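Take a look at chain A:
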Amino acid sequence: MEIALVLGVPLAGALLLALFGHRRWAPEANAVMSLGTLVAAALLTARVIADGPFAAFDEQFFVDPFNVFLVALTAFVAFTTTLFSRPYMRTEEHHKRLNSARLRLYHSMYQLFTFTMLLTLLSNNVGMLWVAMEGATLTTVLLVSLYRTPASLEAAWKYFILCSVGIAQALFGTILLYFAAEKVLGAGGNALLWTHLYQVRSDLEPTVLSLAFVFMLVGYGTKVGLAPLHNWLPDAHAEGPTPISAVLSGLLLNVALYAVVRSKVLVDGALERNFSGGLMMGFGLLSVVVAAFFLSRQKDIKRMFAYSSIEHMGIMTFAFGMGGPVAAFAGLLHMTVHSLTKSAIFFTVGHASQACGTQDMGAIRGLIQQSPTIGWGLALGSLAILGMPPFGVFTSEFMVLTTAMREHPWATPFLLVALGVAFAAIFGKVQPMVFGETTAQRLPHPPALVPVFVHLAIVLMLGLYIPPYLVDWYRQAAAFIG
Partner candidate 1 sequence: MDSPSLLAASLAASIAWLAIGLLGLIPARESALARRVLFPLGALAGLALAAFGAQAAWLPSASLVLPLGLPDLPFHLRLDPLAGFFLLLLGSVSAGVSVYAAGYFRSESAGRLGLICLQYHVFLASMAFVILADDAYLFMVAWETMALSSYFLVTTDHRLPAIRSAGFLYLMIAHLGALAILLAFGVMHGGEGDYSFDALRAANLSPFWATVAFLLAFFGFGAKAGMIPLHAWLPEAHPAAPSPVSALMSGVMIKTAIYGMVRVTYDLIGGVRWEWGMLVLVVGAGTTLFGVLYALVQHDLKRLLAYHSVENIGIILLGLGMSMVFFGFGHPAAGALGLIAALYHTFNHAVFKGLLFLGAGSILHSTGIRDLNAMGGLIRKMPIVAFYFLVGALAISALPPLNGFVSEWLMFQTALQAPLLENGVVRSLIPLFAATLALAGALTAMCFVKVYGIAFLGQPRERHGAPPAAAEHAGTDAGPMERLGLAWLAAGCFVLGLFPASMLLTLNRVGASLTGSGLSDEALESSWLWLVPTEPAKASYSPIIFLLVVVAVVLITIRLVRLVYHGRVRVADPWDCGFPEQTTRMQDTADAFGQAIGRVFGPIYLTKRHLPAAEDAAPKYSLRIEDRHWHWVYLPVARLTEFLSEKVAWLQRGRISTYLLYSFLTLIGLLVFVR
Partner candidate 2 sequence: MDQAPGIALQLLQSILVVSAAPLVLGWVNMCRAWLQNRSAPSIRLPYYTLVKLFHKDAVIASTTSPIFRVTPYVLFGCMWLAAGIVPVLATDLPFAPAADIIALVGLFATARVFAALAAMDTGTSFGGLGARREMLVGFLAEPAMLMTLFTAAFISGSTQLTTIVESLAHREFAIYPSLAFAAVAFLMVLLAENARIPVDNPATHLELTMLHEAMILEYSARHLALVEWAAAIKLVVYMTIGFALFAPWGIAEAGDWGAMPLALAALAGKLALAGAGLALIETFLAKMRLFLVSEFLSGAFLLAVLGMLTHFLVRG
């Protein structure tokens, strides 16, 4: 029931806004629908906490600690993003960068995008998971090109082609998985149901599964943004509207990583050696290092934070690759805090670039003077994302680094160099934007900074104290990821 609600509300929202998305009250409606989704997700979460994992609708959907936590996170960030998008999109309209027809597309697609992400997370059918994931690409590709500028079109085209091709590989992987499962579970719908696959995972054919994992890793990994499959990511983040960058970075990447981790769990059951873990660690490490060195070359503020997302997805992938209760816990925590922090950063970045009229970091100066909240938001957010305690990003990095030092000491020099370079790059660019003499103008609509500080407050809290129920939640999910 709650599942239907979680999926139904955004779908209804998409329909509603497809009809009325150009009205004056559309931004509010968007926020209300997202709030509805959040409430539904909260109900779902409450039920999982009370009753434990369950499946529904002929086992096509299921909820366990792993995905319910992502559902809650997704619904929450999707909601706060609508709060941010309200003044942001109005300002964009005010600046004549968008017209009402585009806004209708935007609002409708935003809801549909939320829907596809939630569908990906909740789907028990590995095939449907693929379908929903491709759906997420389709819904966002038009949002990336919303401004219809040459750059945005180029970005959207690359996003579309690369992700579609990538995800086609994941379909091949899914077919191979089905092929292996069919032998154990018999033909038909059950052989693609994750809950069933999980139960028989040790009986699945290892050769096939290792091949399947390669295809799925390349496929979903493209969406995660793992180097060298990441090339679409900075373009799409930089050229789309900022709320979309926020949800892409904060949510979509998580969802894609979720798919990778789900595949990994199955493969680990079938294979003796830590095949999938090794691959993920390799890709994770490569992404971290590559992204770090890219960071220092950036001029566009959103592009820079997009690379930072690649870096952090690399850290998570590395953490999940290492496996074990601590690393998996760290990976999950990092998903949470990265999602919250990065979206908060994009909120402030959005307002900052509107206030200065550009995304060029060389022209954004002295935010703290024009608007202390934007300035502090950006400064604290950046410091948080760079792993400065007492923010929660540090917590997970602490666990990842210490575990790595214990189990894979060879990897730590790379991490050390990458984190250092990333720090120099991002902080060196953020500091002059925040401090100094200002170039910012007053915004026509007061910026929505409540979401920023709510996100940062949660991240701060997670750095100092993780509530017990959240710990249980992470632990159960981590135990299951292994």
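In this section, a residue touches a chain if its C-beta (ideal position, glycine included) is under 8 Å from a C-beta of that chain, and two chains touch if they have at least 3 such contacts; residues count from 1.
Candidates were picked such that all candidates are chains of the complex that A comes from, given by their letters.
Keep in mind that what you see is a predicted model, and the values were worked out from it rather than measured.
This complex pairs chain A in touch with one listed candidate out of 1 or 2: 1. Residue ranges of chain A in contact with candidate 1, taken from their complex: 157-158, 161-162, 165-166, 169, 210-211, 214-215, 217-218, 222, 227-229, 231-232, 234, 279, 290, 293-297, 325-326, 329, 368, 383, 386, 388-390, 394-395, 398-399, 401-406, 409, 412, 416, 419-421, 423-424, 427-428, 431-432, 435-437, 463-466, 468, 471, 475.
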